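One protein chain is absent from this view; the other protein chains keep their places.
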Amino acid sequence: MNGANEYDLLHWIPALPLAAAVIHGLCLGLWRQPLPRIATIALSCGATGLAFVLSFFALLALTELPAGSRVLQEGLFTWIGAGPFSAEVAFLLDPLSAVMILIVSGVGFLIHVYSIGYMDADAREDKGFQRFFAYLNLFTFSMLVLVLADNLLLMFLGWEGVGLCSYLLIGFWYSDEWNAYCGSKAFIVNRIGDFGFLVGMFLLFWALQDVGSGSVAFLELQTAFPLIADQMVQLPGWLGGAQWKLATLIGLCFFLGAAGKSAQLPLYVWLPDAMAGPTPVSALIHAATMVTAGVYLICRMSFLYAAAPGASAVIAWVGALTALFAAVVAIAQTDIKKVLAYSTVSQLGYMFLAAGCGAYGAAIWHLTTHAWFKALLFLAAGSVILAVHHEQDIDKMGGLHRFLVWTRLTFLAGVLAIAGAPYFSGFFSKDEILLSVHLADHVPGHAALYWIALFTAGLTAFYMFRLYFRIFFGESRMTRDQQGSIQESPRTVTIPLIVLAILAVAGGVVFGPSEAFIPIEDANSFGNFVAPVLATVHHEVERSLEWQLAAVATLVAFLGAALAYGLYVVRPAYPAKIRRLLGGVFRLVEGRFWIDELYDRILVQPLVKLSDRVLYRGLDARLLDDMVIGGTARGIRAAAADMLKFAQSGLVQGYLFLMLVGTLAIIGYLAF
Amino acid sequence: MIPVPTLHIVAILPVLLLAVGAFAVLLAELFLSSRGTGKSGAGSVFVGVSGATLLVVVVIAAQGFISAGAPAFNPDHPMLHLDRFSYFAIGLVAGAALLSCLLANGYLQELRIHHGEFYALLLLSTAGMVLLVSAVDFLSVFLGIELMSIPLYVLAGFDRGKPRSNESALKYFIAGSFATALLLYGMALVYGATGATHFAAIAARLDPDDSMAMAGVALILVGFAFKVSSVPFHQWTPDVYEGAPTAVTAFMSVTVKVAAFVALLRILAQAFGSAEALGTVLALLAALSMLIGNLMAIIQDNVKRMLAWSAIAQAGYLLVPLSTGTPEGQAAVLFYLAVYVFGNLGAFAVMIALTHRGQEADRFEDFDGLAKFRPGLAAAMVLFMVSLAGIPGTAGFMGKLQIFFAAIRADQLPLAILMALTSVVSVYYYLRLPIAMYMRPAREHPHRKELDFLEFTVLATCAIFVLVLGLLPNTLDWLPVIDWTHQSAAALASK
Amino acid sequence: MVGEAVILSAILFAIGTVGALVRRNVIVVLMSIELMLNAVNLALVAFSRQWADPAGQMLVLMVIVVAAAEVAVGLGIVIALFRNRESLNVEDASLLKW
Partner (left out) sequence: MLGEFVGILLILALALLIAAGFLALHRVLSPKREFAEKQEPFECGEAQIASPHQRFSVKFYLVAMLFVLFDVEAMFFYPWGAIFRDLGGYGLAVMAVFTVPLVLGLIYEWKKGALEW
């Protein structure tokens, strides 16, 4: 392990959640006997909490090193030693992964705690409680492996692991067809992304073996990559046969993987459906951690993207468009979790936009703040959902501020943070992104990108405040007895909310404010911390510009919020009018542009059809029939039809015939 | 006076043992079941004898592998060559056969077709495979392939009372003997062109431009492509797999593939080395098999049939490294074969464990809500499906990885990408069982309440191997599978 | 001399192939396959004579024996099928399809 500092506590961070999951699994699988509730809680939350503590110590150990060489490693064993290439099971802790493990284990721990109260109130299955925590731990383990992995292959293991766990948590929780469908959808869309990941890894390996490096470890990649950075490849004819920069090709492949995992256009379709899972899962997996893995991947490979401007531009544009698109869709949703889901997609778009503009630090910073306030928003939403007995339609809520004090306050904190109210956490990260986009003149059309991002910021403020007002203000749209039974959620629910709220409000100022707004020298400790591992594109910034941009962004956000206030509090009648006014447009938005239906038409149906019609009846029966008989007289077909059934017609002689044709073909090729 | 050839019995010891075991089982069948002895008692004798025989063969193979091969049988005109390569294959085949014969006991009793002949035939077929994988002369190749196939024809129709079983046997028989005829004609042509049946001699005299020789090569390739069920010689596979008793399907779906692929590896490496054009043909077959196998598997509604099409797709995956012809490719084939054996056997083992009172569990509905009342079985099935689909952490992914990198090193990038793409598609149908088991409401099935001990052993073994091959394929110093495959490939290179 | 024998064997093989492909009666299909095998034997003998090498004839003996075993098994299967089906038509054996 090329001389980097060893740190032999590292493997305990993922090992603890794994151990918990395994114990749960054994109890359920072999012993067939759920643990007592308290033991389950102690095991799961304890494991994750300890993981967080260890992560913290690891962070301290890291900060003791000089800023330039902050790398800790621990190799466990050789995963694949022999053969064409080697991969270690080894962990790598640098500022980037340090940030990630703190988010994963920290937010993860809070959500574990929250789940105790949530899952109690939400008693659907008797044994479900422990199974749920088993899955949570398993997920935490996979996510930690993903971010700690020191090579692409181990990262892919975690990458698939989190996908599997989200599949389990969406689908295996309540057994009904819809969840099953959503779970499989999530899994299969993710596989499309994974295909990109794999191919990217192949290309990288294929290119590097020529320069004699058979490893996929990040550090070796980083050192070896410059050798192939400018290599060109000739695409095969059926792909246009153009000359491409290899780095761009690889970058695009990895971005396909990232887009699948992080729900970017066009692969975002699975995330809104993933809301079918229980709310803590939505908070942990589909807001705070797993969906950000794509951003992490891009930043981890930043050395590659720095050499691939084409790929970076694509990322920036896809990110921006996703941000805008999802924000627009979010306006019209009435399901509280759907709104948050689309907002997540939109915010992820922001992160990719930043990464595409070379501002990887900004991307990771927004990833962090987003983990805080989006987890907070989801958990608060869950608390609301509990209070109103699993009602998720905001048209059937309203006026809840009287009942849910804590929930409302924390929710407000989250809304302010995501809307970018000054000095809230979201404010700093969003402004850093806007700034970097504004400066990124190396990206084609960065001006347009900036305006899109700005407009999206306004939309974000609008739909978040709409959500807030619809839930907590206006007169209640619930039946009497519903109102009667509303009460604030248990403490295990509210405490995590409060902690996250504090982070969402103050986290920005404490950890990573831009120097422009805090009169302290390098106050942006976060940015300085992660900077060394990222190939960020640097620009000279004068404070005044930063101020101007921030002012504009804040103004836009304020307008959005004000509009929401006007429409949903002052003049509640207007939205209906507008709805009538806009008519078609609105329905289009409401129908989420009918993307899902489109996919069903374009992707799923054709696959089944291809398999069913084309291959199964078409190729097997029609095509080959015609191929064999086509030329000859039509009369023969009648006879041939039953003699040469090519389909899996169950007629063995048809099989023999196909064999014979194949044989003659091979002989023809080999012998003549 | 003709000089008496020197015989190294150790070289044919495995075959001898298997034959003796087979006859022992037959006699046991005669003298036990004719008497009043209960079938169950007889059953334990059958399983005991055949299991012990196979176990001994596995041990011999391991011993032989460690001592790096045995002297050839009849050195002046060698028919068999037992190097590490063949010993690895023998161990794999015998191991798979052992697992399948452990599975058979309970299953056959549930189906009321518990006869000793089953085990005898299984042993004989295994003997054929052992011959096949160690053959270095087309004469012994032919003997091996027939001794492997003929018992399988009978086994496919072992459930005599069922029309489906008869039909499966008939189709397998007709298609199989047709393929044999083609194979034989190929041998004849090659013999005519080179005047030799021994691999080394053929390799010395084979002329890639002699169209007769190449026609022979093509026909031989076809014969093997049939055995490994590669498109377009695949169509028998779904029918035979579905119709045959599940225990038989489990046995042949893995062992035949291993034996045929290993023999093909040896022939390509030691006899047909000079025919480069073969690489292209193999690559084409691989692509076709991956595409058609995976796409056809999507629309199946019978689990056995789905697994049959998946077996065709897996054959395609295995043909990818075969077409490279590099030592890495050969090692990858061997490793993936091991992976495939445990994953597939495991899946069939679950189906067998669910068979009850002559009622096979081979439709997707039979798995609805299984997780509710058989959590262990369901979890195992998920593991095997996930491994077949090639999700990281399982053997399947590790195997595919070996293939990917072998292919990439041989600049077969397009094939590798196609393989990755098709295995994405494959997830779609491999997931159907987990969905059925965990997300469909449970229905009442005549499932047996408990596993019998042997089935549990087999399931546990398969599950453990799937995990170990996926996570520690080369880490345990007593089980460095990847090293073994590379040593075997090396033995193949040094004739 | 050898050439003619080989061509004859090729013709026999082709006839056997066609028979196996088009005849409906299972027994006749078996016979056609036997014909293919014997065509192989003919070719083998011819080549073995051409190269003055006994290996070919050894292979022929093997083929004959194995073919006998095969046809025995085949007949057994056919009988089992006939008992359940009352028919020797290959095309009646099409329960398993797709």
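A, B and C are the chain letters, set down in written order, and residue numbers restart from 1 in every chain.
Heads up, the rule we're going with is that contacts are C-beta pairs under 8 Å (C-beta built on N, C-alpha and C of every residue); 3 or more make two chains touch, one makes a residue touch a chain.
Just so we're clear, the structure is a prediction, and the values are computed from it rather than from any experiment.
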{"item": "Omitted chain's touching partners, listed by label", "value": "A, B, C"}
{"item": "Option from B:137, B:210, B:328 or B:455 whose C-beta touches the chain left out", "value": "B:210"}
{"item": "Candidate in contact with the missing chain, chosen from B:27, B:55, B:204 or B:493", "value": "B:27"}
{"item": "Hidden partner chain, residues of chain A it touches", "value": "632, 635-636, 638-640, 643-644, 660, 664, 667-668, 671-672"}
{"item": "Footprint left on chain C by the chain that the document does not show", "value": "3, 6-7, 10-11, 13-15, 17-18, 21-22, 61, 64-65, 68-69, 71-72, 75-76, 79"}
{"item": "Interface with the undisplayed chain - residues on chain B", "value": "1-2, 4, 19, 23, 26-27, 30, 34, 189, 210-212, 215"}
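One rule holds in what follows: only the chains that are shown with their structure count from here on.
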{"item": "Chain-level touch network, classified as line, ring, star, complete or other", "value": "complete"}
{"item": "Inter-chain pair with the most contacting C-beta pairs", "value": "A-B"}
{"item": "Rounded Å distance between chain A and chain B, as computed from the means of their C-alpha atoms", "value": "41"}
{"item": "Cα-centroid distance, chain B relative to chain C, in whole angstrom", "value": "26"}
{"item": "Residue list for chain A, restricted to those that touch at least two other chains", "value": "616, 648, 650, 652, 656"}
{"item": "Shared-contact residues (touching 2 or more other chains) in chain C", "value": "20, 29, 90, 93-98"}
{"item": "Residue ranges of chain C in contact with chain B within the complex", "value": "6, 9, 13, 16, 20, 26, 29-30, 33, 36-37, 39-40, 43-44, 46-48, 50-51, 53, 55-56, 58-59, 62-63, 66, 69-70, 73-74, 76-78, 80-81, 84-85, 90, 93-98"}
{"item": "For the chain B and chain C complex, residues of the former touching the latter", "value": "138-139, 142-143, 146, 150, 153-154, 157, 160-164, 166-171, 173-174, 177-178, 180-181, 184-185, 187-189, 191-192, 195-198, 238-239, 242-243, 300, 305"}
{"item": "Parts of chain C lying in touch with chain A, wherever the complex brings them together", "value": "17, 20-22, 29, 90-91, 93-98"}
